[in-house]
Structure formats: C-alpha cells, structure tokens
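One protein chain is absent from this view; the other protein chains keep their places.
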Amino acid sequence: MEWFEALFFLLGMILFFMALGVPVALAFLAANVIGAAYFMGGRGDIVSQMTRGIGALVNNAIPTITSFNLMPVPMFLLMGEIFFFTGLANRMFGAVDRLMGKLPARLSFVTVAGGTAFATLSGSSMGSTALLGSLMVPEMQKRGYKKHMAIGPILGTGGLAMLIPPSALAVLLATLAELDIGALLIAGILPGLILAIMYAVLILLMALYDPSAAPAYELDPISAGEKLRLFFIDILPMVSIVIGVILLIMFGIATPSESAAFGCLGVIVLAALYRSLTWDGLVKSVTGALKVTTMALLIIFGSATFSALLAFSGASSGLIRWATGFELDPITMLLIMFGILLILGMFMDQLSMMLLTVPIFFPLAQTLGFDLIWFAVIVLLALEISFTTPPFGLLLFVMKGVSPPDTKMRDIYISAMPFIGCSMLLVVMLIFLPGIATWLPSLGQ
Amino acid sequence: QAEDRISAVHAFPEFLVYTKTFLAMVEDINARGEGIVQIEVRGGPEAIGMFEQPAAVRDGVIDMVHTPGSFYGANVPEIDAMVAARVTPMEARANGGAAVMDEAHRERFNVTHLGWIDGGIKFHIFMNKAPVFDENGVLDLTGVKLRDNPIYNAFFTALNASTSSMPATEVYSALEKGVVDSAAWTQIGIPQLKWNEFLTHRVDPFFYNTDLGVIMNLDAWNALSQESRDLITTVVQEWEEKSYNDRQADVVTDNQILAEGGMEFVSHPTEEAGAAYQKLADDAAWARMKERIGGTDAGMARYNKLRELYAGDSGS
Partner (left out) sequence: MRVIDRICDVLAVIAGLYLVWIMLAIVVSALARTLYLSGTWSSHLFTFSEFGLLYIVMAASPWLVRLRGHVFIELLTAFLPKRIQSGFSRFVAALCVLICAILTYFSLVATIRAYEFGDALMRSLDMPKWLILGAMPIGFGLMGLQFCRFVFGPETLHTGQAGVHE
C-alpha cells in the first residue's frame, strides 16, 4: 500500500465508524483492529493475522494507558467534581457575584468567571455549556438581559477553560504529542489571561454601546468589612489551591501528576474546613470523575495503535514528505492545519480531533521548525474555536438545545461571533508574538 | 531463487548512536545481500512501543529487532549474563558463551540471538554533588534522589538510594528541577543528552555492560535460504567487532568532553572498594537471573555455564 492509501484507509475507517454512530472509542478500536490485522498481521491466514494484529493492539495499549503522564487527567477531574459537589464552587461564585456590585453587565461577567471555572475542572466544554445555558440564560432573561449577553459569554468560556490550568485536555494533548506537560499547562496561562481580558473589554463595550442589553438592577449594598470577609473567606482559599497547583508545576517542586493529586487533597481538606464535605458529595464527585476518565481513557486505548499504524505503514513519513515538498512557508502550513481542525470540529469531539491529528500535525510542526509548546497552544485554541464556529460548531447546537424555545439559531450565531473574534485575535497575536506562550514556561527553567 | 525479505524495527530513536550502528549494519547487509536478502526497517519506537518490540518479534508481527536484552529479561533471564559480563562480545563468541545465549533465546522466546552489538560500553552513576563513601569505602547513596530504571533497581537499592522511575526523555527536566539529583547512564551519550549541565561528578569505576542485540523470529529465520542466513550471520559478527572498536573510540572522546566541561571523575577511595562496588552490581544481576530462572536443574546448569563463560567464575 502506498502511504496515501494507508492514510485514507486508516482515517477513512475511523470516520466511517464514527459517522455511523458507533461510540468513538469503539470506532477507533474497530478501525485499528482491521488496520493492525492488515499491517501488523505478518504471514499466514486471516485468524493468525488477527491474532498478531489485535495482540499488537492490546499490547500497545498497555504502555499508552498505564502511563504516569495521564495521571493528572483523573486527578484534575476529581478535583473539579469535589469542588462542585461540596458546594465550594457555589460559595465562590456567590461571593464573586456580590463583590462585583453595580458593574455593568455584571451577570455576563459572572457567567464568564463561573463558566471558566466549571469548564476548566469538568474537562468538558459541552457539559459546561449545557449546564450554564440552562442555568444562566433564563436567569439573565428574567433580569432583562438580551440573549446575546448571556449566550456569547457562555460559548466563550470553553476557550478560557482549555488554556488556564488546570486543564485536563491540555494534559491529554501534551501526553499524545509527547510534550512536557508542565510546560504546556504553564504556557496556557498568559494567553488565557489575555483572552479573559479581551472578553471583559468586549462585554463592557457591548454593555456601553447598548445599555438596555444588560439593564442594571438594585442590589443590597454591602459594607467594606463584608467585602473583605467575602474575599478572604469565600474566594481566596479556593483560588489559592489552583494557584498552588500551578506554582508546584511551574517551579518543578512536584510533577504535574503529583501537583494534581495535591490539589485534589487540598479541595477535600478545604471542604472539610467549611464543613461541607458530605458522603453523598464525595460519592457523586468520584462517580463524575470516573465517568469522564473512563470515557477518555477508552478512546485513548482504542487509538493506542493508530499513530503506530500511521508510522508502521509509512503514512506519517509519506505525508510529511509530501506536505513539505510544496515548500509552502510555515505560516501557510500552520493556517492549513488550523483550517483542518476547524472543519473537524464541526462533527467531532475534541479528544477525537486530537487523536486523529496529533500523530500527523506534531511531526509536521517539528519539521517546520515550530516551537511545539507554542504550536500546542494554538492547537488548543483551534479545538475550541472549531467548536463554536457557525454554521456547524457543535457547541452551538448544544446551546440551542438548552436555551429557551424562542431562541433562534441565528441568535446563537450572532452571539458567538464576537467571542470567536477574540479567540482569532489571540491566534494572530500568538503568531506575531510567540513569547505570549513561550515566556512563562521559560521562567520555570 | 527469490530474494528473502525481512522486516525490522529498532528500540531507540534514530538520532541515538546505537540506532545508527544498527542502520549502518542493515545497509551493509542490504548492499552485500542484493538478490539474496533485504532488510526493510519499519521504524523505531514510534512504530511499535519499545518494550513491546521483543514480543512482537516473537509473535511474528515483525521479523527482527535491535533492542537491549533487558527489555525482555523476564522472558530470557539469561540476558543478565551480558549485563554482568567481564568479557567482550568477541570473547563470548569465541568461548561458546554466545552459542549458549542463542540456545536460551531459541528455547524460551522463539527467537534467535544474532549478535551483541555496541558491546563493551559500561555504566556510571553521575551525581550533582560529591559522592559519599561508607566505612568500607563503597559508595553510599543515602539521601540521594536517583533516577531509577528496572535494569539497575536491585543494585541501587543495595546502595541505599531513594529512587524514582521516569523515561530517559524526562530526566533532563527532572534534573533541572531537582526531582532527581543523580542518574546512571552509559559511558557515552551524556553530552548529547546535555545532562552534564546539571551532573558534575562521575562515580568511578564503571559497572555493567550494555546488552544491545539483534534478535530474529525463529520461524522467519528458518524460512530464510541458507545463503541468506550465512550472509546475515557473517555480517552481524563482523559488526560485533567493528561496533565494539568504534564505541571504544567514542568513550575516549566523551571522556574528554566531560573532563573539559568540568566533570569530576571521583574514584572509590581504594581499589578494593571499587572492586567491591562492581561486585555488588554484578551480584545483583546474577541474583536476579537466578531468581527469574526459578531453580530448575536445567536452568541452573545454564546459569553456571554462563557465569563461567561471561564472568570467568563458577558462582556456586
């Protein structure tokens, strides 16, 4: 088989099974079972080929899955679930909300802050969009907010969640691309903060341009002492845990896995101190973390042999030779890869997109001389942007599903646009000022 | 008669000197084997995971692999004789040790051991501070955070080290951040890995040997023509000697680079202490082999034979 036949054969089978509606993990498994039997089956009849090929597949899955590098994924998820099911999260958002006082479009800001925290820890933009959409949109409508002031910020939070640590998806990307996990987590901080500032400016501008879109309403004034209490008791301890985790990673005091485990323990201790640690809450937290962990790890299990098959069949090296043969300049190549991710995001979840593209894109990026951490930050952004890009971005449909019945697809498109614009602007900034991504990780060294 | 075709993979990435040796050897075989036998290299650890490669060869997924024997040491415990050897690959071949090694491979793993490549390279412990020696003058690693690897775990435990496991690719950043402050590595390769940016002291003498070899699936081997088998055997044995000599030259070069970079070579206080240190290492390897063999008569007979041929002592 020529390299391009092997490539289309492997990619085609996975996409075919996915399109049928086979669970993603099994789609990868099925395609890899067939691919492994074909390429790694060696000599002999079909049964002995399948024995060898599937044997290679399940054996390859062992080092892929039983890798310490993956450990931050369940740990971050568990940390987030405990944060929510013990009520610590509510406590923090309530405090943020009250501290903002009469800030114009206050609820939009609360949505961004809360949504980022939720998506960041739940590891699922879709879950967080569904939750916030059903929670915040009706609430904001009741307060007289126009729809776009609610929907836009919710759609925007996924991008922040992916960049600002802790980020389970960033860990997965770093693991799949064999990058320094700590470095990628740290690299996301600055772009994440810049994106958050852009969102804040955007919301303020929208509120100033059309004050009726986010009408102010009366609030009980709170005293300075009360404000301090809210800040030091309800916000600072929670934020300190997240910052603590980041610092442990950044200065190499602990590996990302260890930092994540400490973060988990920290949240449990904190919940106990607030007397909000319940058996029921713990069970729900572990169950929630177990679901997402298992789902993600089985997909990775299924794809364990995919990149090996690409290498073994010569597809990876063939594609790289072909793609670099055009001698396009690196930025054009970057934009092509970016475009492919945008298209895939129309019908695929983020983990599947990563699994399909990482074994192809990262060797290519290396050949092109890119800083791989910087490139990974751009890939993370692309994954998120693709999710909210009209007309088919998946989150848009999730949003449609959970928002009030009179919401039109067009409302959602228009709400998403300015926030996608911010993410796109960040990508442009990253291209011209790569230091945004590479500076912080270099400090830790 | 049709040309024989052999598929092969290698355990390490292409930039490593050991892989380069293997690829050069394959090129040599292919050049001399035109019309007889051709080896097609399918890639390195990106094509099949490095620890999965030996079993992939045994099971016929691939025909040939270039790998450290320790990667399948649980299957062929006899490989530890190469780790603890006091002879060169050429000496082991001349005295019949290599034949015993091949026999163990055929019996236990359905592969044939074709040769011991890049032999004669030893290991050192490298540290970021001056080593401490105990009352007997043997290295004491109490309070030292050492990068662990299953191959030397037993030896390091005997030296009292506090160990943590990680792949070689993560050692640089672990050293940088102080997650570990010491690591063992071969006599060559430290400058390429840049670990000498953090590691300032080398503990002498060396211990152990690299155990890189080329193994081939036995069924695939038997399916080759006699001419192919003869050619491969000849070329691999030539490379046993050639690669040994080349690597000895590399050892001299790397020693010079490390010395010029300010690395201190700290010997054990007395020669006896140094010998005791080496014996501690060797004993750990022989003990592991004995334990894995599990005490069967045939196994113990081979253990004693290997100990005699590879280390020149009877062991029992």
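Order of writing sets the labels: A and B. Residues in every chain begin at 1.
Rule of thumb we're sticking to: a residue touches a chain if its C-beta (ideal position, glycine included) is under 8 Å from a C-beta of that chain, and two chains touch if they have at least 3 such contacts.
Just so it is clear, the structure is predicted and the values come from calculations on it, not from any experiment.
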Which of these, A:L11, A:L26, A:L103 or A:L204, touches the one chain of the complex that we don't see?
-> A:L26
Of A:M40, A:M354, A:L394 or A:I412, which sits in contact with the chain we cannot see?
-> A:L394
Residue of A:M295, A:L342 or A:I414 touching the missing chain in the full complex = A:M295
Name every residue on chain A in touch with the hidden partner chain.
-> 18-26, 29-30, 33, 50-51, 54-55, 58-59, 61-62, 65-68, 70-71, 74-75, 78, 124, 126-127, 254-255, 257-258, 261-262, 264-265, 286-287, 289-291, 293-295, 297-299, 301, 347-349, 351-352, 394, 397-398, 401
Since one chain has been left out of the picture, which residues of chain B touch it in the full complex?
-> 51, 55, 58-59, 70-71, 73-75, 108-109, 142-143, 145, 148, 150, 153, 157, 162-165, 179, 292
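We take it that only the chains that are shown with their structure count from here on.
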Express in whole angstrom the distance between the two chain centres, defined as the mean CA positions of chain A and chain B.
-> 42
For the chain B and chain A complex, residues of the former touching the latter = 42-43, 46-49, 51-52, 55-56, 59-62, 166, 169, 173, 176-179
Chain A residues within the chain B interface of the complex | 40-44, 52-53, 55-56, 59-60, 62-64, 68, 178, 180, 182, 251-253, 255, 307-308, 311-312, 316, 444-445
